[in-house]
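Missing here is one protein chain; the remaining ones are kept as they sit in the complex.
For subunit A:
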Amino acid sequence: MILNCTGLHKHFGALRAVDDVTLTVAAGARHALIGPNGAGKSTLFKLITGLLRPDAGRVELAGRDVTRETEVRRCRLGMSQTLQHASLFPSMTAAENIALAVQRHTGGRIRPVPRRQPHVHDRAAQLLARVGLADRGRVQVAALSHGERKQLELALALACDPRLLLLDEPAAGMSTAERTHLAALITDLPASVTVLFVEHDLDLVFELADTVTALHLGKILTTGTPQHIRASDAVRRAYLGTADREELFR
């Protein structure tokens, strides 16, 4: 088990955003979190990454209790994320963005002395190529398209050499071509990288995921294979308020 969440609670006033969620993610899994708006997916993500502290429950990363650890520490332990709205360094070029992530994770201490870092630049260029931005390295982030920014953010997350990669709506706002590229990229990730992702595009979810967890009103409805989820009445009801399979899955 790479990730073990036990009895997680997070309340905002009377709203139970995450209500007793127990979630296990197997190492090497491609695990999707789905659920209608307000299901608590984003809050659960924040509890896992450490941006929010749970009111109760614990989070374990590879058997280690990280409930009280900061997101900085969790990143050092192999957890890496992309955010729903691409979160980058706008005054820098794409290559500089990645170099910033790479220099933290390769080549030792960050020193206050200028130095040539060929390994950082090589790795940054390699990551750029990997997400399909090979020739966009010198472009300022402000001049990148929305899809390109999301690709860049994925490269940033990969630069951390994650064991667990958390993607919050990776395909939101992407064109069809970019989406195809993203799907191929995620499929090609080595099995040493576990992926947990939130996504609204169910086609993409069923294409990529081997395990799907459906959330509704802060609680887990069900967890299972894509086939299981497709067949689940509870999931259909949560999404549509109806059990008519045709309307949801075409």
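The rule is short, and it goes like this: contacts are C-beta pairs under 8 Å (C-beta built on N, C-alpha and C of every residue); 3 or more make two chains touch, one makes a residue touch a chain; residues count from 1.
Convention: contacts and distances are computed from a predicted model.
Considering only "Deoxyribose-phosphate aldolase", "Biopolymer transport protein ExbD/TolR", "Rod shape-determining protein MreD" or "Branched-chain amino acid ABC transporter permease", the record for the omitted chain gives "Branched-chain amino acid ABC transporter permease", by its UniProt protein name.
In the complete complex, the residue from A:L3, A:A124 or A:V195 that touches the missing chain is A:A124.
Considering A:A27, A:A62 or A:V139, the position touching the chain not shown turns out to be A:V139 (whole complex).
Residues of subunit A in contact with the chain left out of this view: 49, 51, 70-72, 75-76, 80-81, 83, 87-93, 95-96, 98-101, 103-105, 110-115, 117-118, 121-122, 124-126, 128-130, 132-143, 156, 159-160, 177, 180-181, 184-185, 187-188.
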